[in-house]
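Omission of a single protein chain aside, the complex is shown with its protein chains in their original locations.
Each chain gets a letter, A and B, in the order it is written, and its residues are counted from 1.
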Amino acid sequence: MSANSNGKAEPAPKLIVRDLTVSYDGKKAVGPVSLDIVGQHVTALIGPSGCGKSTFLRSLNRMNELIPGCRVAGSVLLDDAPIYGPGIDPVAVRRRIGMVFQRSNPFPKSIQENVAYGLRIGGIDNPQEIAGRVELALTQAALWVEVRDRLNDSALGLSGGQQQRLCIARALAVEPEVLLMDEPASALDPIATAHIEELINELSESYTVVIVTHNMQQAARVADYTAFFYLGELVEFDRTDVIFTKPSNSRTEDYITGRFG
Amino acid sequence: MSVTKPKRFREVRNIREINGFVPFGVTAMSQTRHLFVKSEWSYPPVTTPEGAIAMARQKTIGTKIAVPPARPPKLTLAPAPLWHRAAEWTLRVLAFSAVVAIVLILVFIAKEAAPIFYSAAVRAEVTMSKMWVPRLWPGYDESASIWQPVSEIPKFGIWPLVLGTVKVTVVAMAVSVPLGVGGAVYLSQYARPRTREIVKPVVELLAGIPSVVLGFFALMVMATWFQRLFGLESRLNALVSGVALSFAVIPLIFTFAEEALRAVPRSYVEASTALGAARWQTISRVVLPAASPGIAAGVALGLGRAVGETMIVLMASGNAAIISASLADSTRTISATIAAELAEVVFGGAHYTVLFFLGTLLFLTTFCINTIGDWAIRRMKIRLGGTA
Partner (left out) sequence: MSAAAVVDRAALAKATAHRTRRNFVADGALAIVSGAALLIILTILAVILFDVVRQGLPRLSIAFLTEAPRNGMTEGGIFPAIIGMLEMVVLMTLAGVPVGVATAIYLHEYASPVSPITRAIRIAVANLAGVPSIVFGLFGLGFFVQFVGSGIDKLFFHGDKVFGQPALIWAALTMAVLTLPVVIVATEEALRAVPRELREASLALGATKFQTVLHVAVPQASPGILTGTILAVSRGAGEVAPILFTGVAYFLPQLPRHLSSQFMSPSYHVYVLSTQSPDVDATQPILYATVLVLLLLTFALNLAAVVVRSRMRRRYAGAGA
């Protein structure tokens, strides 16, 4: 990938989704959806509640399979390799595509052990390597300075915003290529939300970020590309500035301008 | 630290900058913040990766230290170790233990009881008809069902034992159901939460008392009291052992009933009160029926326990296998019979076989009580709430 004048790689698709349909017990929840997630940029999924954006997000790292009765049809390609298919291990997929949840869910362990969890699961047990990677992950999540003196304290003692950054650090520690974030700041106060948004901006340097948000303004602030979902369908997908200034679909315009939602 | 303009400095992809148009929703404040963020970043001169990490370790301006991370070698994660699959299979196999146990229990006690049907040596002394049908024994005036396995002519009439089990169980349930349910009603409907915190563990203590201790208490203490109180002829009888048995059953019924009563939604109580019902009417017409599946579960469990309990009756019932309607007479239950006589039997003999037959009978009875109880409870739940 050649660099453009901004020092950023030319936009190239990282995740190619074609005709993805998710259904629960025979009832269609989302789809069919086709779009290209651009590498090393931020893509936001917006839409009113219940429109299927979270379901779609979870199908990108095969987390929907945990729900009994869920069926996924269509294809998702990560760097031209499918992630669905017989013989494809969801565990390997989830190591390349990480996820941060709406409500922070740190383990009841120490801060260090939380971040190191994914590494230990992957067989890494050299203490120096673990310590180095934990520090790196916490730095990337803009949490290192705040917690470096209390790495052995319980993660549950952190504030809400810190816990969410801890969960981001935990996801980053396994060096995924794509980071999925399901309304990461919806449970946080405005200051913590601002921190998370700045973090997303920084992270998009090195990671492909897909973020679900019910807050349009947040999408406008952080995202390069935006997809608008409505009632289980993808209505429009384009660069953020286009979606917010010159949307092609009238439903998109109605949502953006606040006529419903 | 001087701020040089590094090559990788991010452009502000602020929408305002793109075409000068501020769309609805993007506030001026967020734009300002973007610019503000830009100035907070600092890039110390970096020559080596170690230097980068060392710089990050020092506290610098703000909390945003965008040090180009000195990346360690690309992370390679190993797949799960092989022994995990073996462990999962072990889990699956071990999970069958309960099924295997139940099957083995039935098989092996039935196996030892089976000779009653096919062994000539055993059948010479005892058959099903000899056990269940009263017959005329030498030395007796009329035909009767008599349990006298150790005598010149061994007699294996089961009815005295069955009657004994029934008597003791009836006494135990008659005492424990009112007490258990009544106490549960009080604790769930009238008592303060603080009281509940204290009383619940205390009743669990009662549940934890070993049955041999209850039997001991019945034998040493209660028997004397009852005899004095009621003027009974025999010290150890169905009444004493039944009451002592109820001590073991009460905590079961109490715990289940209390949980069930507490689980009744407040909305039911409020609706009933709003319709003008008095407290006692709400409790008896709404709360108790709503809790009936849970209470029934407790009663079924208690019934099973009462039928099968051994030590209490062994110690307190007097161990006289007679047929009598009176609760004041000594009696013998099936379980106590097995416990008392198994030590002295000849392995493989008729007596031994009959005792195992009694054990099988007991097993099947409690199995039936459990199954019928489950079915009844499920029906109750359907009747109440539409789904089991």
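The rule is simple: contacts are C-beta pairs under 8 Å (C-beta built on N, C-alpha and C of every residue); 3 or more make two chains touch, one makes a residue touch a chain.
Just so it is clear, the structure is predicted and the values come from calculations on it, not from any experiment.
Note that of A:61, A:112, A:140 or A:201, the residue touching the chain absent from this view is A:61. Taking the complete complex into account, B:208 is the one of B:73, B:193, B:208 or B:231 that touches the chain left out.
Residue A:105 is the one among A:105, A:126, A:152 or A:248 that touches the chain not shown.
Although one chain is not displayed, its contacts with chain A can still be listed: residues 61, 63, 66, 91-92, 94-95, 98-99, 101, 103, 105-108, 117-118, 120-122, 156, 167, 170-171, 174. The omitted chain makes contact with chain B at the following residues, 77, 80, 84, 87-88, 90-92, 94-99, 101-102, 104-105, 108-109, 111-112, 178-183, 185-187, 189-191, 199, 201-206, 208-217, 219-221, 247, 250, 254, 278-281, 283-284, 301, 304-305, 307-311, 314-315, 335, 338-339, 342-343, 355-356, 359, 362-363, 366-367, 369-370, 374.
Heads up, the rule we're going with is that only the chains that are shown with their structure count from here on.
By the touch rule above, chain B contacts chain A in their complex via residues 7-8, 10-11, 13, 15, 18-19, 21, 23-27, 30, 33-34, 37, 53, 56-57, 59, 63-67, 69, 71-72, 74-75, 77-81. Chain A makes touch with chain B in their complex at residues 6-7, 89, 91-92, 95, 118-119, 121-124, 129, 132-133, 135-136, 139-140, 142, 144-146, 148, 174-175, 194, 198, 201-202, 205, 216-217, 220-221, 224, 240-241, 244-245, 256-258.
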